[in-house]
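Note that one protein chain is taken out, while the other chains of the complex remain in position.
Chain naming follows the written order as A and B, and within any one chain the residues start at number 1.
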Amino acid sequence: MKAKFLRSLVLIMALVMALGVGLAFSACSTTEWDLKISVVHKEYGQRWINALARKFEDETGLVVEVEANPNLQSEIPNRLQNGSDDDIFFSHGITWELYAAQGYLEPLDDLYEMEVSEGVTFGSKVLPQFRSAAQFNGHYYKVPWTNGTGGLVYNKKMFEDNGWSVPTVYSNPNNPDCDPAVGDVGLMELCEKILADTDGEVKPFVWSSETYYWDYVVFDWWAQLAGVDAIEEYTQLGSAEVFNPETHPEQKEALKAWKNLIADHPEYSMEDCAGKQYTAAQMEFVTGRAAMIPCAQWLESGMMGNYDESTCVMDLMPTPFLDGAKTGADDKPIRVNYSVGSTNSGDSILIPEDSKHKDTAKQFLQFMFRDDNLKLFTEETYGVQLAADYSNVTLDDDATDFMKSVYEINANSQKFDLLSSALPILQGYLSLDWPVEGVQHYASLVADPSTDIDAMYQSNYETIAGNWSKWFE
Amino acid sequence: MEDTMIRSDTLPAERGEARAADAAEARVIDAGKLQKPRRKLTKDWALWVVFAVFLIYAITLVFPFVWMLFNSVKSNQEYFRNIWAFPQSFHIENYTNVLFNYSVHNVSLFGMFGISIVITLCGTVLSLLMSSIAAYVIAKYKFFGRNALYALAVFVMAVPVAGTLPAQYNIMQTLHLTNSFIGVLILYAGGFGFNFLILYGFFKNLSWEYAEAALIDGCTDFGIFFKIMLPMAKPALIAVGVIHAIGLWNDYVTPSIYLPNTPTLAVGVNLLLSELRGQSAYPEMFATMIIALIPILVVFICFQKTIMENTVAGGLKG
Partner (left out) sequence: MSKMTESAVPVEETAFSDESAAAAKPPRGHGLNRKKQKTIFICVMLAFPLVQLFIFWFLVNVNTIIMSFQEFDWLTGKYIFNGFDNFIRVFQEIGGTSQVTQRTVINSVLYLPITCFISLPLSILFSYFLYKKVPGSAAFRVIFFLPSIIPVAVLTMAFSFSFDATLGFVNPILRALGVQNIPSWFGQYPNNQIMIFAYCIWAGLGTNIVLISGAIGRIPIEIMEYSKLEGVSKTRELFQIAIPLVWPTITTTFVLGCTSVFTVMMQPLMLTPGNSDTLTIALMIYNGVLNGRNLPYYSAFGLALSVIGVPIILVIKWALGKVYADVEY
C-alpha cells in the first residue's frame, strides 16, 4: 500500500515537473536566424563551427544558428527530400550525386566564381583534385569538406628517449642499426631495433579490428609505386583494364608489402590486434605500450586530455618509401599522401535546394575559405585541413608537433584520392578502395598469411571484367 | 523455504484460514516425507546447484555495471592508463557536470527527465491499450481474417525498417504532426508489434469461461474486456509494459526528429555521449549512462515483484 502511494507520488511529481518544463519552454520563442548550419558532429568537435559562426556574425551582423548533431548523417536524406530549415549541411560520406540528380541540391557554380579575396576566386582556393570531383552533369553541387591526412602516427617522445630515428624507407638491410648517418632508415629494421632495445616490452605497432586505418599507409605505397596520375586514371574507370593485376600491379604490390611487414611478422604487432577494439588500440599507444599506430588527422584532437605527455607525444611520419617508388626530376622519390575520407563520394558541404538563405549560405562558404579562416578551422580542430589551398596559411609556433606534421605532409606531398562519379560506383556495384565490394584483406591475411594474393587479385579482375558491360549499360 | 504463497490481497481472516490450511497440508506433507525421504534431499540439492549457476551468471552480469560505476569517477587519463584499476581519485564532477551544467535547447537534464516521463508513460499506456485490444480480439474472437491479421503482425515485426524515415516524415508533415507530442504519441500507439504478439499468447491462455459467465449475466463484450480480461491480464500487462517503457525511455530517434525543441532524456544523453565519444572521454560517458539508467532500475525494482510473482488470484472460484 505504502509502496503504491509512494509510486503515485513520484509519478505526480514527475508529471508536474514535466508540465512545468513544457510550459516554461513554450513561453520562450525561438529566435529568428539568418543562416542555419547543420554539422554531422563526429571527431572534429564543434569548436570550429562555433568559432567560424561567431566570427561571421561579428563581421556581417547576421545571426547564425548552428546544429551539431551526431545523428545528422542519417537524417540528411530525409531533410533534403522533405524540406527543412537548414541552409548548409556539413556531411561525411554521402552520395550527394544522388540528391543532385534529383534536384535536391542547390547548384554552386556561382559560388565557385565568387571572389574570396582580391583576384582569388573560391574555385581556385578549392584544391584541384577535389574540384573536378565536386561536379555532376557539368555543374558544381558540393564543396569538398576536408583534405584528410593519414599514415603512421608514432610516439615522438618514445623515439627520442630511445634514440630511434624516423624511418624514411620501407627497408634498408644495409642499415640494421637504423643510423641515419649510414643511410636511409628502414621501417622493418626499425621494428627489429624496437624489439631488441626494449626486450620485446614495447611492440612496434598496435592497430585494431577497424583495419581500414591501414589503408592510409598501404594506399600511400600504392601511389608511390603507380604515381598519382595513374590513380587518377584508375578513378576514371575507363575500362576494366585498370583492375588488371598484370598491367596494374601496384595496389597488389602495396598489399604484399603490408603482408610482408605485418602478417608475416606477428611479433611486430601487439597480440591479436585484429581482434582489438579501436579504443583499446588507442590506449595501448598513448600509454606507451606500442611505438606506432596507423591513424589520421583526428587522433590528437580525439585523444586530447586522455594521456600524459610524459608517456606520449604524438607525431605523424610521412609514409616511408617502398622500393620502386616513382622518382621525380631530382631522382628522389615523390612524396604522396592519400586524402583520408575521399573514397567514392567523400565528405561534402551541401546547400539544399529549398534553403531560404542561399545567398547567405554561399557568402558563409566564401568566408570560410579565406586564408585566415582556413587557419582558424585548422587550429580549432587540432590539425584538420579543409580541402583548400593552404599555401598562404602558416601555423602558429605553439601548434603541436602533430599539427605541424599534418600541415607539412599536406603541403609537400602530392595528394590523391579515390573519388569517382562513375556509374558502377554510384550504384554501389563496385568500390574503388578494395574492389570488388570494398572488403579489406588485412584480418584475413593475418589469420592466414599463406593466402595467395595474386590469385585473389586475378579473380577480382575476372569478376569485374565479366560484369563490366552490364554495369555500364 | 516458503512452500505456499500467501496472496497479498487477502483479508486477515482468510489469511488465518490459509495458515490453518497450510498447517494441515504440512502435516500431510510430513506424513509423506516419512515414506519418501529422498525427495526432500533431491529437491534441496537441485535448488542449490541452480543457485550456484545463477550466482556465477549474476556475477558476470553485475560486473559490467560495477566496472562502469567505478570507472565513472576516474579522470580520463586514469581510465586510459588502466581500465581495470580501482579509481585513485574520485572525480564527482563527472556527474555534477552532466546533472547541473548540461542542457539541450535550454532544457536542463531535469527538464529532459520530465519530458521523458510524460512521453514514456503516455506512450506505454497507449501502446498497451492498443496492443491488448488487438491481441484480445484476435485471440478470443473468431472472425474472418483473424489469422491474416496475426500473420500481418508477424510480418510487421520481421520486416527490417531501415530507410522508411523520409516516407514517415512525409506523412507526419502532411498530417501536421511533426513537432508535437500528439504526433509522437500517435506513432507510439501501434497495436501490432512486439506487445501484440506477447499479449496474444497470453490471452490465448486466458479462459473464456470468465467471459461466458459475464455474458450470461448480460455483460457486453466491451464490459468483459475492460472489467474482467484487462484486470486478469495485469501481470502480463505489467511485464510487457515495463519492457516497452524501457524501450520508449531509451528511444532517441523518434523524439529527436519529431520533437526537436523538447528533447527527451534519451535524446540529450545520446547527444552528450556522442560528443564525449569524440573526445574519448569514457569516464564521463559512463557517468552519463548511469544517470540515465538509474530511473529505469528503480522502476524495475519496484515492479519486478508484481511481474514475477503470482499476485492475481484464480478468478473462477470467487
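As a convention for this text, a contact is a pair of C-beta atoms (placed from the backbone, for glycine too) under 8 Å apart; a residue touches a chain by one contact, two chains touch by 3 or more.
Values in this document were obtained by computation on a predicted structure and should not be read as measured data.
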| item | value |
| --- | --- |
| Identified contact with the non-displayed chain, of A:Ala53, A:Leu111, A:Met158 or A:Met283 | A:Met283 |
| Touching residue (missing chain; options B:Leu99, B:Val125 or B:Ile228) | B:Ile228 |
| Candidate in contact with the missing chain, chosen from A:Ala101, A:Val166 or A:Ala465 | A:Ala101 |
| Chain A residues touching the omitted chain (full complex) | 73-74, 77, 93-95, 97-98, 101-103, 209-212, 270-280, 283-284, 289, 423, 426-429, 437-439, 443-444, 446-447 |
| Residues from chain B at the interface with the omitted partner, ascending | 1-5, 7, 25, 28-29, 32, 36, 39, 42-43, 46-48, 50-51, 54-55, 57-58, 60-65, 67-68, 83-84, 130-131, 133-134, 136-137, 141, 143, 151-152, 154-164, 166-168, 171, 186-187, 189-192, 194, 197-198, 200-202, 204-209, 213-214, 216-223, 225, 227-228, 235-236, 238-240, 242-243, 246, 250, 273, 286, 289, 292-293, 296-297, 300-301, 304-305, 307-312, 314 |
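Just so we're on the same page, only the chains that are shown with their structure count from here on.
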| item | value |
| --- | --- |
| CA centroid of chain A to CA centroid of chain B, Å | 42 |
| Contacting residues of chain B [partner chain A, same complex] | 76-77, 79-81, 83, 106-107, 110-111, 113-115, 117-118, 121, 165-166, 169-170, 173, 252-253, 256-257, 261-262, 270-271, 274-275, 278-282, 302 |
| Complex interface listing, chain A residues touching chain B | 3, 7, 11, 14-15, 17-22, 24-25, 28, 30, 41-46, 69-71, 74-75, 77-78, 81-83, 279, 282-283, 286-287, 302-308 |
